[in-house]
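Only a part of the assembly is drawn; its chains keep their places, and the rest are absent.
We call the chains A and B, going by the order they appear; numbering starts again at 1 in every chain.
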Amino acid sequence: MYNEKVMDHFSNPRNVGEIKDANGIGEVGNSKCGDIMRIYLQVEDDIIKDVKFKTFGCGAAIATSSMVTEMVKGKRLDEALEISNQAVAEALGGLPPAKMHCSNLAADALHEAIKDYIAKKGK
Amino acid sequence: MKRIYFDHSATTPVDREVAELMLEYMTDKYGNPSSVHAFGRETRKALEEAREKVAALINAAPNEIFFTSGGTEGDNLALKGVAYANRKKGNHIITTAIEHHAILHTCEYLEKQGFSVTYLPVDENAMIRMEDLKNAITDQTILISVMFANNEVGTIQPIKEIGQLAKEKGIYFHTDAVQAAGNYPIDVKELNIDLLTMSGHKFHASKGIGALYIRRGVRVEEIQHGGGHERNLRAGTENVPGIVGLGKAAEIAKRDMEEKVTYIQGLRDKIITTITEKVPHIKLNGHPESRMPGNVNFSFLYIEGESLLLNLDMKGIAASSGSACTSGSLDPSHVLLAMGLPHEVAHGSLRVTLGRGNTEEEVDYFLGIVPEIVEKLRSMSPLYGS
């Protein structure tokens, strides 16, 4: 069902956990399917210094969460905002068609976290 | 890696003896039972002997057994066959909200054909209430179809009471016994069952073969048209190897029933007790007593079923889940939802279904790793500990 890369990220997820003093947190959920993703960011000078996630969901949900954290660590915010759900799926070498809509939400969670950071900074 | 199979409600391995008999009826005794020559007579005889064995499993008469291609066809034939043949008597059918899709989707189809269907609700243990059933009956009711045992949570319905009530009211009673037949003692006479569906691959015969028991006198219309096979009720060259295998599997099931049930139930109870002790935040789904001997179904709160399955799979254990994510559909199991479980709890369910080939050792290995996996997944879960 899942390719090797997806299974690798699923079984050894990168950057699992919380950041205590995160300055950006984003959460998305697919209320129908029930999965929830939360991304924690530590941003300095518009650079993502650290990122962690927590996810309730299927194999694809966990793998995409893990993948997106790898993709953005060390990146500038504007670069990170350009990453789409599609790009995350591609970086994983593809997902089963049934999973594309339902659990491919990691980039959305990331964007929410960035928005949260920007909103907090603006205050 | 050792592979452990804990998914016997999905399908079972074919018994070695059954498979070898099937092989004989494929390569050597291959005649068409409709042929008049020696090759044909030989398979005709084997066919009728198999019918006797299948009948004996459920205490029916041989001429009350009709072979089908499996449980789904049996369910379709029972519901459509009874509905079409008894249209003049009424257009109302009663079933339950927790039936298999072979029943539910057939009922939906019949609704489009002008029948009216009542889907009985269930309680938190997946049991129907006799009161609801009584209240649902109208003078238009021609058929009650209630599954014998549920495939997800293992709950066994009050079949005898239903049979009794149906008999009193003069309404046909069909039961989808795909999970129970061959795995649990059934006596159609004692239980007042008019029609019963069984499927070979759930009790160590092959996939692609099944049978429908139809009590003598029940009016059923054929749904597959062609040659007059199975006394004009089911056209198509008989699947002789499948049927002979089904007969053998029925014979073995009947012979070993008591021993098998006791053994499997022992494994089941060990799993239920140990998980309940060792893992916090869980819920046993299904009825605590009236339950299939091999069925374990737990919801592990805060985690998701597919992730749990994949982790078990990586450790060589094959189990199943009522999570929507494993099926590609959006909603989790209609059974768990009908029992009143909230979405997120339904999502975290794990079904382990045991067979006579499973060992205590396998169970111990499983019990050793489940708490770790659950802990690991919970530590990633945004729902847990927050």
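What we mean here is this: a residue touches a chain if its C-beta (ideal position, glycine included) is under 8 Å from a C-beta of that chain, and two chains touch if they have at least 3 such contacts.
Note that this is a predicted model, so its numbers are computed, not measured.
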| item | value |
| --- | --- |
| Stoichiometry of the full complex in this file, by chain label | A x1, B x2 |
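Keep this in mind: only the chains that are shown with their structure count from here on.
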| item | value |
| --- | --- |
| Centroid distance [mean C-alpha coordinates] between chain B and chain A, Å | 41 |
| Partner chain B, residues of chain A touching it in the complex | 2, 7, 10-11, 13, 16-17, 27, 32-38, 53-62, 96, 98-99, 102-103 |
| Chain B - residues contacting chain A, complex | 302-304, 306-307, 310-311, 314, 323-326, 328, 330-332, 343-344, 347, 379-383 |
